[in-house]
Structures are given as structure tokens and as C-alpha cells.
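What you see is the complex with one protein chain gone and the rest in place.
And then chain A:
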Amino acid sequence: MNPKEEKVKIITEEFDENDEDAGVGSQKKTSKMARQKRKKPLPAAGPEEMVSENPHLGNQPEPLQEDSDTRPLSMTTRRGPRSLPPIPSASRTGFAEFSMRERMREKLQAARSKAESTLLQEIPTPRPRRLQSPGEKELETEFGAEPGEEAQKTQQEDDSQSRSRVKFRDSVRKIKTKPPVPPGFPSAEEAYNFFTFNFDPEPEESEEKPKAKNRDGTTQEEEEGEEEEPPVQGIHKTDEQLLISATEAEAFLWGLDHAAADFVAVRPADYESAHVRLQMEKELLFVPSRLTVPTYKKLPENVQPRYLEDEGLYIGTRPDVPRTCQNIMENRLLTQEPGRRWFGDDGRIVALPNPIKPFPSRPPVLTQEQDFRAELETLYKKAVKYVHRSQHMIGSGDSPGNFQLDIDISGLIFTHHPCFSREHVLAAKLAQLYDQYLARHQRNKAKFLTDKLQALRNAVQTGLNPEKTHKSLDTTQKTINEYKSEIRQTRKLRDAEQEKDRMLLKTIIKVWKEMKSLREFQRFTNTPLKLVLRKEKVDQKADEEAYEAEIQAEISELLEEHMEEHEQKMEAYRAAYQQWKAWKKAQRAKKKKKKQAVEEHPEEEMGEPYPEEDPVKPVPPEPTDRALMEHQVRERAARSRRRPGEPLLVPELSLAGSVTPNEQCPRVEVLRREDVKRRSIYLKVIFNDKEVSRTDSRPLGADFRVHFGQIFNLQIFNWPESLTLQVYETVGHSGTTLLAEVFLPIPETTIVTGRAPIEEVEFSSNQHVTLDHEGVGSGMPFSFEADGSNQLILMTSGKVSNSVAWAIGENGIPLIPPLSQQNIGFRSALKRADAISSIGTSGLTDLKKLAKWAAESKLDPNDPNNAPLMQLISVATSGESYVPDFFRLEQLQQEFNFVSDEELNRSKRFRLLCLRSQEVPEFRNYKQIPAYDREIMEKVFQDYEKWLRDRNVIETKDHIDPHRAMVAKYLQQVRESVINRFLIAKHHFLLSDLIVEEEVPNISILGLSLFKLAEQKRPLRPRRKGRKKVTAQNLSDGDIKVLVNIIRAYDIPVRKPTASKFQQPSRSSRTFSEKHAASPTTHSPTHSADYPLGQVLVRPFVEVSFQRTICHTTTAEGPNPSWNEELELPFRAPNGDYSTSSLQSVKDDVFINIFDEVLYDVLEDDRERGSGIHTRIERHWLGCVKIPFSTIYFQAKIDGTFKIDIPPVLLGYSKERSMIIERGFDSVRSLSEGSYITLFITMEPQLVPGESVREKFDSQEDEKLLQATEKFQAECALKFPHRQCLTTVTDISGKTVFITRYLKPLNPPQELLEGCPNNPQATAELVARYVSLIPFLPDAVSFAGICDLWSTSDQFLDLLAGDEEEHAVLLCNYFLSLGKKAWLVMGSAIPEGPTAYVLTREQSHYLIWNPCSGHFYGQFDTFCPLKSVGCLIGPDNIWFNIQRHDSPLRINFDVTKPKLWKSFFSRSLLYPGLSSVQPEELIYQRTDKAAAAELQDRIEKILKEKIMDWRPRHLTRWNRYCTSALRHFLPLLERSRGEDVEDDHRGELLKQLGDYRFSGFPLHMPYSELKPLIEAVYSTGVHNIDVPNVEFALAVYIHPYPKNVLSVWIYVASLIRNR
């Protein structure tokens, strides 16, 4: 059941009730029925109830339609039965439910009513009938609502709870409201009775129903209102009106409805008739008219509008406002504000010029809503070559500027050419004239002047009206006079212009006529030119009038002028006349006098001859004759002006004519045309008298135009001096002739590409050409006339259209050379006045003249175009201000400085920030710079300032030796300069530094990887995997560890039993030759003697110390121990800076020390032996291996067997050789004596070593040689990519030098040669030792992260520091000077990695020398640290190893075999004889022995202090006796170079220190600084002995070698007194 159905039911109900017509009884009956019906379904839902009532309605659906008229009535009556409440006895408990239902119903009804209204709309027939009644009904109900309005209001708001209360109140109110109802309405009482009869009218129901109805009604009314507005309008005025006009019937209905009206207010929508509203609005509102306001209204009475524009004043463009808006505004202003101050003189609203710029000056802002893809779009930008700042590069000159001049040559037009026919000549003339005409026409000066004249006349007119102008009279007069003179001027100008115009037109017509006649005469046409004269009709009458008026005006003006003139003349005449009269009088008087005095003064006659020339009697000026003047004016007008009524002639030149084809031309003409065809033209661009480019050769067209359309971009370095185009003509194949030169002006600096206009530059040539055809030739007389009169001589001439401009760089900066580059002289003087050139008139520097000119030319100062000029003038003329001859970029900088510069410099924080950003080492990693100045400690800067101060002061405190100090300082300075030089390079990242990307795959890799995909998976097969390398930028402390894997050692010295010491025969010193043959068998007895004691030979363990962190292995036994242990040492970078450069400069060494662990039984009492063991562990240092961290860093891993650096004297130990070795490998070992240790060292994680600077250095080498080196290296790398091949190196000043230049025989110190004059081998060893004594300092350390710099030998000796290359070069040079055959070996060795060794050739074999240690090895020595050989370098050639193997053991060193060694210089490239970079001779100073001795003492003292420092908990006693003994012994060691003095020494020591247990050893080092010495002593661990009664001995000996090379010996020993 839908709402509609229910509605129908309700209506039928109403119908039934209606029939009975307020029959209360019957109503009651029905109501009862309904009530009974309702009782039951009450608890049930509403729809159910409806269903139950359904049959009742089913039979009568029709009445709804028919009785719609009565329906409103029934609406109220029906309320009775519908709204019957539950029986009063019905308990309140049901009320909540009830109200729920009510609400439901309410909703239903609302919906229903809506449906009904739609339904009604759908049914058209009953509608007209109902039209009136609902409306009236509405009125009625509305009226009724009046009294009960409040109640209704409250009720509407009330919730269900309060409804019951309201019920009662309402019933009471109904009684109360009765009296206000007009009396005499019995129906009201009836109605009241009716309701009171019902006893309890349900208010909710009744209230809702009408409401629903009301809604119904209003909707209906709205509909009707739309349709029938006027009738309703009449009736519905206000509620009061309604009340009065209500009819009886209505009153009856109203009476009936009264009760309902109590609760309901129904009102129609407020409506005011449009008419009324309009009337009301008329009073209130004002609508300005849209019509144009006539001008007279806007201006004061009797004032003509004045147009400033016409008077030649500048008026900006007014803002664009629609005409209607303006009109409205004007009307409004006129009505509202009668004053006319809003209007200007021209009768328009006063307006400022349009402030809107035509183009936005701000870039368009991208809106947020825009598609983000647009922002993300990648743009292709061409790669730009990055130019390094040049100041850090050595020797590179100024970077040349990149300036560009764009020359656009668009074409060439000949105004005369030898091949011109006569017609062409005329055509050219015509074209020229026409161009002139067009130009004039465009400027239209005559018109402009006429207008100006008009305006001036007007101005004079207005100025003459005294009542209008309120200016003071004299100024007016003055201006009028000015105006008048201007009028005169203008008129003259105008006349001249007009005459010119007319003349031009006449000439054009004349030339055209000539041409036409020529064409007719020659019977062919050559040019397509065609002149059309267009006549423009003019209104003859108006024209005549204007003409006449003009003439009259002119005449009157002239008359006026003449009058004035006449007046002036008359004035002058009068004056003259007076004068004359006076003179006359005087003359007369004189004459009289003369006559009287003629006798007395006869000579006087002679004295005054001048009176003879007495002034003639002035003639009074003639008054002007008007007629004459008119005649003059008319004549002039006739000459210069178009006659009135004469049509306006407009010439139009077109190329529409047709050229006669060749066949129809006479032969001469055809010849001419062919000649033209053969010719072609090209242009050369000459810049600063040099040809820079040329255009294509283009054929000359029949119209003598050549189109090039080429743009030349001249990349220039210098300011252009001249720019010339040369026009060349080619005739056939016969060659070219220079026609003419065109000089192009060099553009102003303000002219840049895109802004440059195309200009035509004319040229002409003085060439004489005669042709045998129709062509008129050039420089030759010819004539148009048949008789040859009126000859013309024309020269070849033409125009080049071009534009020259400065190019604009990518960033918008014009590529103009700076002013400094321009010639000092007039040009630069011109350029400086930039303010003026900005307005297009460059070259004006005299500001006074400029000002004068501006005043004279009456520039409109209001025109914004003139603003810069005006400003300039005002500045120039104001006097006190001046034009600055400088340009300041930020004029307002001063204003924005928030502190002064001094204050800023004083700020500590700012300074700190600056220093940090400059990467000053002290502050590079300064973290958290305090926010306030006061928080920065002064001491932060102290170190830095001290350093700055001391930079040039040599400090000797740290460096005991003054020379070293100097060297250190020098080195420091070199380092600084080098570091500064490469500052940029450090910040230069490669793509690979940032992006990890797979390498470009080649076929093999690709194939391999594809193959791998197909490969079977073998999970159990282990595979070696490369470690991941870590870039050193994001590491912190503790991330890096150094792993040292100690595998085993060979030939550790063994203890000598103390017992057998005394029996040990003291041996005599052995010779050099004996040394190798030293028989180990001598030891065997002692060896066998030891074993019985049950003690092991030696219990070695290895201790690794790095950065003062110490790790050690377990203790192994025997002279050939095997540990196989991995030790892990943490690594700390200096200052926590893990950048590559910082890591490279780590100078720390890894010390691998081998100790012997000795157990001493310290049990005092033998009785306790049974119960406890008391032993003391002592450790004795046996030797060490020192590996610099930088080597580990660069090599990534170090793997191999190293010789242990064992002191020459190791007290209490001797070399023990096992029998097995002796038997098996004696032959191998025989050559190398010493102990060895096998190590594997690496870092975890693996660090990427910094690459050397990837920059090409400039070089002084020959370019060809450099190319050859590159080629050679490329070839070598192709064959053996891992073999080192070195051809060029960088010298200390950063230049590339060919490597062989470093090798040259150089003399070793004389002292060394004298050492053993007879033994060359010994000398060689001595020399090697000398070289090895020069301290080793890797380049990577000193020049962090930069590159390998090679210093020459003298530099090396001066610096006293260098790495392998320097040592090797020096040693090689010494060997060469000793007459040996020596080469530099570039290869790799352990532990150094890529390094340089020296190879010498002895009689039968080769020796490999390690220049840093001074040791030498035979070629087949297995323990030779050199593991591979890349190339050999001699003084005159380089040989690259192309043998299969590169191990020195397996290669042949015979460089003469080209199959084994690829030489750089060969037959194809001969050795050019390169000069050496080495000095001629090395000069050695003798070292100051006294200084050395002093140094020796100081070192000893410092070391002693250090040892005491290291033993803070123990007392350190020094055994002076022992020390002196040791000191005595050290020089012996030096003399024998540490070889085999042991036994003598021991014997001697034992003799002296018999009752001490002694352990100690001498250390030998080259001297560089103190720190390494201290480190070395520390690493031996001598100080670690904590036996209570231990004593120490320390002795230092320095042996000075020439050139301050010092050999340092330190003897450290600990002594324990034997008991």
C-alpha cells in the first residue's frame, strides 16, 4: 500500500462526512466506528491500519475527482474522525508508541501530499475548477491562524513528551481565543461547540493535518501564482485587507475552520507586485543612463573641448574601458556631483595612462593544480664542457674568452650592375624613388606638420581669449608669441615637405613615362615593374573650402606677421628718422659753424670726411600689399600643394608586369640575359682584416638580387677592429673579381642577437666595365636619348642587407668582450656613456649640448620614452650631482649590510665558518660551531694563528737537526701548494663515484653470463667471491679493521745457552766473501749441547702493533714456527675523517714484531718447588717487519713472505739452521740469509683507494713524443693489462716529463768511492746503503691523493725524502756513473706493490737492488721481493716486457731481443736525444759533524725520557757503564754496516758485564724525524720488562754521510743482575 492509496482513502472519508454536512451525530457515529476500528490496530503499525480501511475506500474512488471543490471543507471536518484520540481511559503508557505512530503518519502524510500535488498536476481536467477555491481556502486558514500562531509555533517545536500537556492547554486556549473573533459569526460558536462536543480534539493530529494540507495548498498556490498572477495580486494585499474583504461564505468557512486556524498559520509567500516595487525602487535607486553624454554637459559653458594630443603633447594610452561603462560613469558623475572636476579639457574623464604592461614582467607562476608530470619532465640539455678554474693549474694561461658575433647576411641587391639594361637603370631609379616615396609616405611629415600647425593655431586662438585663461597676461603674451613663431616655422617646414612630396610624385611619374616609352621603343620588357597611379576622388567642395581656408589663414597670418614686421620697421624707421633729423640738425649747425670757422680752420675740412657719408634719409617702409601677398601665397600653394578637387594620386609599384621571353628579344638582349645568368656572387666575411668565412656562391638573378640568408657565428677573442664584407663576382668559369667592399659597423654592446634589425648597407665599386651587349656597363657613359645627349655614368652599386649582433650565451649573458679588451681610445670613451646609448643615440657625451638640444627640440618630458634622457639631463644640469664614471652592481648593498665589515670580521663565529668552508685542515671537520660568539673559546684559533705566524719561521724544536727543519718546512710548503692546486680536483666526482652501474658489457661477458644462466647449480662447490668495496666517505671509527694473518716464520734466531757462552770461541772477523759461506755446522755442537738441558731453542710469538693497539699470537716453539693466526686491529683515521684523501695520508705503520718468550724460574725457595711454580715471563725482541698503512691501503691485500728485520747484533741469540734445510734447500737459501715470515694482511671492509687525479697535465715534451707514448702504452696495455708500463711521469711542478730524462750518470759522494777503492762490489753496496739511508716517504702520504710526483735527484737529496722511484732513480744514476749497466725496473714487489727497483748487470748475472733497503738479490733469489717486472727503463730507451712470464726468476733480461722486450725507441721512432732533467753534477756538502754529535746527544736524551715515560709505575735505572760500552761499540757496527760483529761484541760485553743477564740490540734507521725513532724503540717493547731490579742501557750513534744523510744507530738493552 502506498501513500497515494491512503490519500485516496482519506479523501473518500472526507467525502462521506461531507454528505452529512456537519451532522454531528452521524459524524460521531463514523468517528466511533473509526475509533473502534482503531482500537484494535493501535499497537500495530500504521500501514496495517490502512490495509484494514482499504475495502472502505475501494468502492469510491471517483468522488475524489468530482468533489474536489468541497474537499477543503471536508478537510477540516474529516479531522474529527481521523483525529479521534484513544478513549480517555486509554492508559498513558501507550502514548509513546502512539506518538511514534503519529510521527510516522506525519511523514506519510507529507509524502502523500506531495504525491497528491504531483498527481493533481498530472490530471489536467479537475484543475481549472479547483483553481479559485484552494486559494481562498488558503486565505481563510491563514486568517484563522492569526490568534493561534504562537501556540502553533511552540507546538511545532515541542517534542512528543510535551504534547499531551499542550493538548489541554490548547483546548483551554480555544475558549480564550473565541472572544477576539468578530461577533455576529454564529458559525464560530457552532464550530466551537462542535469541537467542544468532541471533548478532546487531538491537537497533534489536527495540527498536522492542516499543515500537510497547507503544504499542499502552498504548492498549489505557487503553481497557480505562476499562472495567474494578476488576479491573485489584486486580492492578496495583506492579511488585514483580507480580513475586511472576506465574504459571508468565506466567513462561514472561516468559522468552521477557526479551530484549525488556532494552531496553524498558513501564509502565502510575500509578494510585491513588480509595478509597486519598481515605483519604490524609483524613489530609492538611480540608474544612470547608458547614453553618451554630450560634451557640452561635461565642460563648462561655452568652452570648446581642447585636445592636448592635437597640440602635440604626449598623452599616454588610456586604459581600455568599454564605451558604455564610461558613459554610465559620466552620467553618474554628472548627476551626483555637479562639479566638473572629473572631466578633463577634452571632455573625457580624467584618466591616468594605462598602467598595464603589454607583457608580463614576471615569469608565469605554475599553479599547484598543474599536472605534476609537466614538472617532472626531463629536459635534454647539451653537455657543457666544464672549464676548471685556472688559477690552480700550473702555467696555464688565461682562459680565452668565448665571445661571439653573429653576422646575418640575408641578401644583396644591385642598384646598378654592368649587366643592367637601360630599362633596368630606369627600373632601379624608379624603385629607388618609390622606396623614397614609401618612406616619406610612412612618415607623413606633411600631415604631421599640418596637424601641428592646426593645433598651434588653436592654441593661439584660445590664448587670445583673455576671459578663459586666468594666467597672468605677460606669460600668455609670451607663449602666444612663441606659438606664433613656431607657427611660422612649422608652416615653412610644411610647405617644404609638401613641395618635396609633390616633386617626388612628379619625378616618379616622369621616370615611369620614360620607362614606358623605352619599353615601347625596344619592343621588349626586361623588368616586371609596373607603376599604377591610383586616383582617389575627393570631395571637391570641401576640398576647395579647406584649401581656401588654409590660404586665407596663411594670408592672415602672413599679414599679421608683416604688420608686425612693418611695425618694427616703422619703429626702426622712426628711430632712424629721428636720428637722421638730429644729425641733419647737427649738420646744419655744423655747416653754419663751418661757414663761420672755415677761414680759421681750413684744415679741419680734411679732418672730418665722414660727414660726407651721412646717413641717407630713411625711407619709410612700405605697407604690405594684401593682394600681392595673396598672390604669393597662392602661387606657392599651387606649386607645392595639390589643387583643390584634383584627385589624390597614389602611385603603386608592382612586379606584376611580364618579362618578354628570350625568344622574342633581339640578340643583344639575349646575350645580356645569358651573361647575367653566368654570373654568380659570393661574399667574404673579413674580420680584423682576416677572412673568417664566406657565403655560398649564388647565381645572380635576372632581377639582380642575390639571396644568401646565411648566419655566421664568429667566435672571437678580441674586440673587433673592423668587419668587412667583400663582394665577389664570378663570371662563368673565368674567375672572380672583387666588386666592392662593404664595411659593416661593429654593433653596440647593447645590440644582441634577436634584437638587431636588418640593415642595408650600400656599396659601390669604381670598376669600369664595357659590355658588348645590351648591358649598359659600369663607369661608362651611356644615354637614353637617341642622339646620345644627356649622358649618364653609372657605377656598379648595391645594397647588402645584413645584421650584426652579439650573440647571447646560454645563460642570457651577451657574449661581448669586456671593455678592457677594447682599444683604449675613442671607442672606449664612447662605450662608457651607456646611459645615452640605451636610448639609441650613442656617442653623445657632452651633456650640456644634449640638454640644450633637448630644450631646443622641445622634447616632451612626459613621454616615458624620453625618461632616461630627461633624467640624465636633469642630473647633468642640476649641478651638484654628477654622473659617476663607475658602475655599481648593488647600489643598495650599504643599506642592507646589517653590520659593518669590521664587525663582521671580528665575529669569531663568522671566522670559524669561513675557515671551515675553506677547508683549513684544523677546522675542516669542526662540528657544531657554537651559535653565539661568546661561546667560542679564543683558544680555538690559537693553534691556527700560531701556525700562520710560524709559517715562515723555521722551528727547530721538533726537528733537532736544523737542516731537517728547513727541509720539513720546504716540504710542507710544497705540499700546501700542491694541495691547493688540486683542491678542485678533490671535489670532482666521477659518475662512478656516485652511481653504481654495471660495466658496459662486451660480448664475452654477456656470453659468459648467458652461459652461466644455463649452467648447472652446484651449491656445494665453493666459489670465490670478490669482496665488496666500500667508498671511504660514510665510515666512522671502528668500522675499519686491519686483519693480519700470521702464517709462519722461517729461521728465527735461537737462544744460545748462557752456560756455553764462555766456551764460545771468539771469532775473528770474517771477510765479505766468507760471509755467504759461513758454515752453519759450527752451530751444531752448541745446538746439540742445548738439547740436553731440555730447553727449547726458541719460543717465538708475534706481536702486531698498529696505532698503539697491540695484538699477539700464541707462542709457538722452534725456529720455524707455524702460527696461522688471524689478528684483528681496529683502525682510526686521523680526526675521524674517513675521506679518501685523509686515509691516504695516514703515516702509521703496522709493526710486526717477533719476540721470544723466555720463562725464568723465580722461585726463591727450593722447598716450595713441590707445591708451586713461580716463573716470570720475559720476552726478547728478535726482529720486526714494518709495513706502512698506505701500502695496505693501496694494495688492498698483502700476501707473501717477508724478510724479518733482525738487528745485526742480537745478544744471546744466533741463527739456527735445521738439518733438513741444510740438506734440501741449501742451494736456494745460500744466497739469502735471514729470517722470514709469511703474512697476509688486508683490511675489512675493503676500501676503495683514492684514484690519482685524472687530469692531463701540460707538458713541455714534443707533441709527437707524447702521442707516441700514448700509443705505446695503449699497445702494451692491450697485451698485458696488468704489467706496469711507464713512459711519462709528473715532475714536482706538475708537468709531464718523459721518463728517460730522469736517468743520467750522476756522481756519488766522493767519500763513498774512497771507502773501498779496489772493490767495485763493495762500493756498489756502499752506494746502495747510502741511498737507502735517505728516508722513505711515499708520495701518496705527502701529496695526499694526488699523484706520483717524481723529483729529480738533486731535489730528492735536498728534500731528503722520497719514495721508491726517487731512490731507484738515484741509485740507478749512481750505478751508471760507476760504469755499471743499470736499468730502472718498474714492477710490483711485496709489500710495496707497484714500485721501482734497480737492475744491474754484473759480469755474468743480473742483480736486483732494492733501493729503499739497500739490499740486493740475485735474479734467481726466491726471496727477492720483486715479484713481477713490467718494464725496464734505461737512460735512452724503455723496454716493455712482452715475455709470457713476468717473474724475475723466469724472464730473460736481455733487452736486445726484440721478441722479449718491446722497445719504445726503435727504428721506426729513433731516439731523438732527449736532454736530461737531472743536474750536471751533484754537489755534496760535508755534513757538520758537530751538529751530528749534538743531535746524537739530544736523541739519546729524548729517548731516555720516553722510556721513563712509558714505565710510569716502575723505576727506570740507567746503567751508565753499559751505556758507555754500547756507545763505544756502535761506530763499529756502522763501519761494518751491521755485519757480523756479533761475536766480538758479545765477548767484549760479557767481559765487561759479567754478572748481568743482558738482552738488547742495536736498531738502525735512516734519520728523518724523531717520531719514527721513538716508534721503533717503543715497538721493541724493551720498556715492558718489569723485573724489579732491571737496569737499562741506551746508546745512540749518528754517522753523518754527505749531504746531511744521517745513519742512526740506537742500542737499547735491559740488564738484570745475575744472582
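Going forward, a residue touches a chain if its C-beta (ideal position, glycine included) is under 8 Å from a C-beta of that chain, and two chains touch if they have at least 3 such contacts; residues count from 1.
Note that in this section contacts and distances are computed from a predicted model.
Student: Tell me the UniProt protein name of the chain this structure doesn't show, selecting from "LSM complex subunit LSM5", "B9 domain-containing protein 1", "ALA-interacting subunit" or "AP-4 complex subunit epsilon".
Tutor: "B9 domain-containing protein 1"
Student: I'm checking contacts with the chain that's been left out. Which of A:Leu352, A:Leu994 or A:Leu1278 qualifies?
Tutor: In the full complex, the listed residue that touches the missing chain is A:Leu994.
Student: Just to verify: which one of A:Leu352, A:Ala931 or A:Leu1020 makes contact with the chain not shown?
Tutor: A:Ala931
Student: Going by the contact rule already stated, which one of A:Glu283, A:Glu301, A:Asp320 or A:Glu377 would touch the omitted chain in the full complex?
Tutor: A:Glu377
Student: Could I get the residues of chain A that touch the absent chain, sorted low to high?
Tutor: 372, 375-378, 383, 386, 913, 916, 925-932, 935, 987-991, 993-998, 1000-1001, 1006, 1009, 1031, 1033-1034
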